[in-house]
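Apart from one protein chain that is not included, each protein chain of the complex appears where it belongs.
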Amino acid sequence: MKLVYFAWVRERIGLAEEDIDLPDSVDTVSALIGWLATRDEAYAHAFERPEVIRAALDKHHAPHDASLAGVTEVALFPPMTGG
Amino acid sequence: MKLVYFAWVRERIGLAEEDIDLPDSVDTVSALIGWLATRDEAYAHAFERPEVIRAALDKHHAPHDASLAGVTEVALFPPMTGG
Amino acid sequence: MDVRIQSAPIDIAAETARFAEGRGDAGAVIAFTGLCRDEGGRLAALHIEHYPGMAEAEIERIAGEARARWAILDLAVVHRHGRVLPGEVIVHVMVAAAHRTEAFETAGYLMDHLKTNAPFWKKEEGPDGGWVEAKAADDVAARRWRDSTP
Partner (left out) sequence: MDVRIQSAPIDIAAETARFAEGRGDAGAVIAFTGLCRDEGGRLAALHIEHYPGMAEAEIERIAGEARARWAILDLAVVHRHGRVLPGEVIVHVMVAAAHRTEAFETAGYLMDHLKTNAPFWKKEEGPDGGWVEAKAADDVAARRWRDSTP
């Protein structure tokens, strides 16, 4: 699974993107955020408030309960501030 | 009193402006429109539907019951279609 | 605040550039352009009559009402009179504000009141020509501002 991060999520983790093999139990956006937060302190800091994190699956916005089945790229980022 | 006309009011009367001495009884916009309509067929045509005529007194919009006291210039015209 | 009525064509690129340039305080600029439609080729031109003196004063009055109602930084209105060809600009309204909501509301307010209160009259040149009729929808649009609070 390709993971991409933006804005302060990217800065806190220290990576713009990475490839990770996920355990089978990590099958939703919500489960992914929870699992990443346990990896180390940087990830824990990035995901300390899971409720503010937005997700896109293969470049489409998705809610936290969306399934990761068949997804190639997951993006995690803070609320958008464009325009 | 200076009277100015615009759009189809002007065309029907055949004049863009004129100076007229009004009888004392003609003291409101409404009275003026009624009085002008009796002058001849051209005026009668211009003011055949008094309710659609708009007025400005010294270049400020005014309702039909507005007084003409102290007014120098009265404009009569159809609903506006600018913008 | 700039209000102009002119017979010369309105160059919206030049107007927009001049209005928006070097304005570090504005976060939002709205430009509304009203154009002469060709009506599918039926219209040769519009003739726009206006009441000199009152037209400027009335637009300035409407602009003053808008400035009292919304926190905007600047506005400009340019309106054409005389013979206007299809594709040419009839009116160009610009509003600068710190935030977009005020800019949108002010531009809408200006246009709705220009339509109903600024002394201009359009006549169509062409086979079915004649004076353009005022639209009831424009009166409704202008009235709704009275019932709403900013």
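Descriptive notes on the structure:
Per-chain residue numbering starts at 1, and chain names A, B and C are given in the order in which the chains are listed.
We take it that contacts are C-beta pairs under 8 Å (C-beta built on N, C-alpha and C of every residue); 3 or more make two chains touch, one makes a residue touch a chain.
Only a predicted model underlies this, so the values are computations on that prediction, with no experimental measurement involved.
The chain not shown here makes contact, within the complete complex, with A, C. Of C:Asp25, C:Asp128 or C:Asp147, it is C:Asp25 that touches the chain left out of the display.
Residues of chain A in contact with the chain left out of this view: 4, 6-8, 10, 56, 59-61, 75, 77-83.
For chain C, the residues touching the absent chain in the complete assembly are 12-14, 16-17, 20, 22-38, 86-87, 98, 100-101, 103-104, 107-108, 111, 141.
The criterion applied here is as follows: only the chains that are shown with their structure count from here on.
Centre-to-centre separation of chain A and chain B, using mean CA positions: 72 Å.
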